[in-house]
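Here the complex is missing one protein chain, while the rest keep their positions.
== chain A ==
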Amino acid sequence: MSVAAERLQLPFARPNVLDLAPLYEVLRREAPITPVTTPAGDPAWLVTRFEEVRDLLSDKRLGRSHPEPERASRITTAAVQDGPTGNYETEEADHARMRRLLTPAFSAKRMRMLSDYMQQLVDGYVDQLLVEYADATDGVVDLHTGLAFPLPVAVICRLLGVPESDTVYFHSLSERMASLGTGDDAHQAREEFNRYMIGLVETKRPDLGEDVISDLIRAQSADETFDYGEMVRLCVGLLFAGHETTVNRIGLGALFLLTHRDQWEALTADPVGRVNATVEEIMRLGAPGDLGLLRYAHTDLDVAGATIRRGDAVILSINAANRDASVYSDAETFDPDRPERTHLGFGHGSHFCIGASLARTELRVVFTTLARRLPGLRLAKELDELEVRPTLTGGVTSLPVTW
């Protein structure tokens, strides 16, 4: 167990935005649960093998809260996934209420009903890209600012009932919150985001509409155990998770497809037939961010030869699990035709992503439309030349393409 002899320091440097550090492969084989030092300098366990990651994601002995929060390991200096969240005593009940309130609004059926709206949006963005392309002397346009970014933002604004004119502001707050830089700017940004959300909530209150934030305001005023601050945190979390993650995934998906020309051509030949499998493969291999899902042990537990103590931080690397060679054949290869159809890209168990149907619907619309309307699409820069965002959620800052 050579690798486990010393505590490894997270994050592990990655070769580029698509590939993971080769060290993960060694860890999965030799030390699937290994002690690490977090970016914030505290001890934690890193779990890298599919089986253990999946099992621990559905294990009720771990949670997001900590029995003694002030003693908990800190993970990052950002203001998301930085440490324990929620109240140890009421975590389960609070979480159950959150799921009950939000699940119906993001159900598969409702998201399907939105797909015509998404299609109109995407067609509009592609029309605009065509105009920009005609005007660009070098024939290069940016798929990030032209499509990957505006689509998820427009959709989440509509669902949540947030004015789209606030985009620049809440996006800059999100970036600062997830920033891995030092200092406490990330936490100031979270404070500002909270204040912004309180302002929005109070503006909406006299005239509630048919949107998720209005629903949460109604639910909070009808339930005295539903704390105002918790409702605000939830709204901030939705606006953050609802755009950051999907923007990145569209960008990574385009990069996987455009650096695997055969897969792109297969998709352009049969967009509707191939899009679902293509999107699932993008979900499996796309690995923004270099950490994982965060939990704290609520009791002592033995897993794969390691003894995790009550209160220990556990980082579940879904990125590593999704490339586990004991589960996936040619695990590192982008191959939508692979026989294995599951992945942990949206998590697993009770915290499984609430926005999964939304994100999938958006990704499907984006990639069928690009394949249909811009079949000659290609990258205008090398993969290594693309700038990666220095945030917890990763992704690229621009995606120059041509056709």
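Here is the rule we go by: a contact is a pair of C-beta atoms (placed from the backbone, for glycine too) under 8 Å apart; a residue touches a chain by one contact, two chains touch by 3 or more; residues count from 1.
Rule of thumb we're sticking to: contacts and distances are computed from a predicted model.
S.K.: According to UniProt, what is the chain that's been left out of this complex called? Choose from "Branched-chain amino acid transport system permease protein", "Sarcosine oxidase subunit delta", "DNA ligase (ATP)" or "Ferredoxin".
M.R.: So the chain that does not appear here would be "Ferredoxin", according to UniProt.
S.K.: Quick one: say which of A:S58, A:Q120, A:S172 or A:T307 touches the chain that got left out.
M.R.: A:S58
S.K.: Of the residues A:Q9, A:N87 or A:T103, which one touches the chain left out of the display?
M.R.: Checking each option in A:Q9, A:N87 or A:T103, the one touching the absent chain turns out to be A:T103.
S.K.: Looking at A:R205, A:R218, A:R261 or A:R341, which makes contact with the chain not pictured?
M.R.: That would be A:R341, which touches the missing chain.
S.K.: May I ask you to list the residues on chain A that touch the chain which is not drawn?
M.R.: Residue positions of chain A that touch the missing chain: 58, 99-100, 103-104, 106-109, 111, 341-342, 346-350, 352-353, 356-357, 360.
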